[in-house]
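Removed: one protein chain of the complex. Kept in place: all other protein chains.
Per-chain residue numbering starts at 1, and chain names A and B are given in the order in which the chains are listed.
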Amino acid sequence: MELKEVTKTEGTMDIQDILKPENLVYQKTKLLTDTPMHYCPGCSHGVVHKILAELIDEMGIQERSVGVAPVGCAVFAYNYIDIDWQEAAHGRAPAVATGIARVNPDAFVFTYQGDGDLASIGAAEIMHACNRGENILVVFINNGIYGMTGGQMAPTTLEGMVTATTPYGRNTDLNGYPMRITNLIAQLPGTSYVTRQAVHTAGGVRKCKRALKKAIQNVLDKKGTSFVEVVSTCNSGWKLSPVAANKWMEENMIPYYPLGDMKDSVKGEHSEN
Amino acid sequence: MARVIGAVVVDKEECKGCSVCVDACPHDVLALHFEVNSKGYHYSYMKSPEACVGCANCGVVCPDTCITVYRTKAS
Partner (left out) sequence: MGEIKLMKGNEVLAEAAIRCGCDGYFGYPITPQSEVMETLMVREPWKETGMVVLQAESEVASINMVYGAAATGKKVMTSSSSPGISLMAEGISYLAGAELPCLLVNVQRGGPGLGTIQPSQADYFQAVKGGGHGDYKLIVLAPSSVQEMNDFVDLGFELAFKYRNPAMILADGAIGQMMEKVELADYKPRWTKEEVAEKNGDWATTGKPASRKKNVITSLEMASNDMEVRNINLQAKYRKMEEEDVRYEAIQCDDAEFILVAFGTAARVCQKAVEVAREKGLKVGLLRPVTLFPFPKKIIKELARKTAGFLSVEMSAGQMVEDIKLAVYDAGSNARVDHFGRMGGIIPTPTEVVEALEDKFSWELSYGVKRSY
C-alpha cells in the first residue's frame, strides 16, 4: 500500500484516521481468489465476476454453488471465484448445467456465457434449457463481438459495426441482423426472471447486482430459469480505450439493447412486460 | 455539521490503469499516476484526496477489484 500520496491536506482529517477498519465501506470479497484476472484492462467480465462473487458470499451459498465456465474470454472464470467449477465446450454450458442441476437438485448452478457462446453456437442449448425451466441462473455477457478469438462478428454485432470478419461493417444482407436473444428467451414459459443490465457505471453495477441477487434467489426458490444479460464492453475488440468503450456502449449498444426487466414471474406463467 | 469524508486505497500492483474508476468518481478525486507499476500500468491514485466522500463508486466499477474504500464523518 502506498499511503504517502493519499495523505489529506491540512484542515481536514488525517488520512490515517479514515483508513480504519471501522470505516471500511468497500473491499474485495473473500470469494474472489488472489489470482489476477487475465482480462484486458477495463473489461466488463471482471465487474460481473466480482458482483457474482459478492452475492455468493453474502447469500451464504458457496457450498452449494457450481459455476459453468464457457469457451470465450471467460473460460478461466474458474480461477477467480472460490467455488467448484466446470469448464464447458463452446456453447454447451446450459446442457452441462442441466446435467449438474438435475442430479443435484439442491445445488445452485449457473452458467456464465458470452454472446458467441450463447447466441450463436449454443443457441439450441440455451433455448431448450430455458424452455425446460431448468433451475439455473444464466449470466449472459453481450459485448457484441467474439472477444477471445480476436474480435470477429457475433450474432449480436450491431449493424455497420466493424469486426475482424466484418471489416466493412456488418452488412445485414450478408450477415442478418443483430440478435436480441434475451427477448426470445423471455417468451419461453420455462423462464422466471429475464432482465438486461449493464455495468459501465457505478449505478449500473449496483442495479445489476440487485438483479443478479433476485435471479439467484429465484433459482434457490426453484422458480425456473433466471436469465441476466449484461450489455458489456470489449474495448480490445472494439479498439477503443476502456472509458471510450463505455461511452460507445451507452450511445450505440444500449439503444438497440435497452436495459430493464423483460419478465418477472415463475415458470409456467406468462407475464412479459 | 459533520461532513462525510472518505479515502481509498488502490492496490497499485493489481491496478491495470484502465481509468474506469477515474471516470466514475463524481468528485474528480482519482487520476492515473505518471509512474507505472511492475506490470507497466499507470496506476490509479488519489490526486485530490480532500475531495473524496467515500461513495465507493470507484471500487464498485473497478473490474480488477483493486480499490478499498473507507468512509467516516469529519468532526
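Just so we're on the same page, a contact is a pair of C-beta atoms (placed from the backbone, for glycine too) under 8 Å apart; a residue touches a chain by one contact, two chains touch by 3 or more.
Keep in mind the model is a prediction, meaning the values are calculated, not measured.
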item	value
Displayed partners of the chain not shown (whole complex)	A
Per the touch definition above, residue among A:P36, A:G99 or A:P189 touching the missing chain	A:G99
Touch criterion as defined above, residue of A:L19, A:A53, A:A74 or A:A88 at the omitted chain	A:A88
Candidates A:L19, A:C43, A:V66 or A:I185 - the one touching the absent chain	A:V66
Residues of subunit A (touch criterion as defined above) contacting the omitted chain	62-66, 68-69, 75, 78, 82-89, 92, 95-100, 102-104, 107, 124-125, 127-128
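By definition in this document, only the chains that are shown with their structure count from here on.
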item	value
Averaged-CA centre spacing for the pair subunit B and subunit A, given as whole angstrom	24
Subunit B residues touching subunit A - in the complex, by the definition given at the top	5-12, 14, 16-20, 22-24, 33, 41, 45-46, 49-50, 54-65, 67-72, 74-75
Touch list for subunit A against partner subunit B, complex	1-3, 5-9, 12-13, 15, 17-20, 23-29, 32, 36-37, 39-47, 50, 199-202, 205-206, 241-243, 246
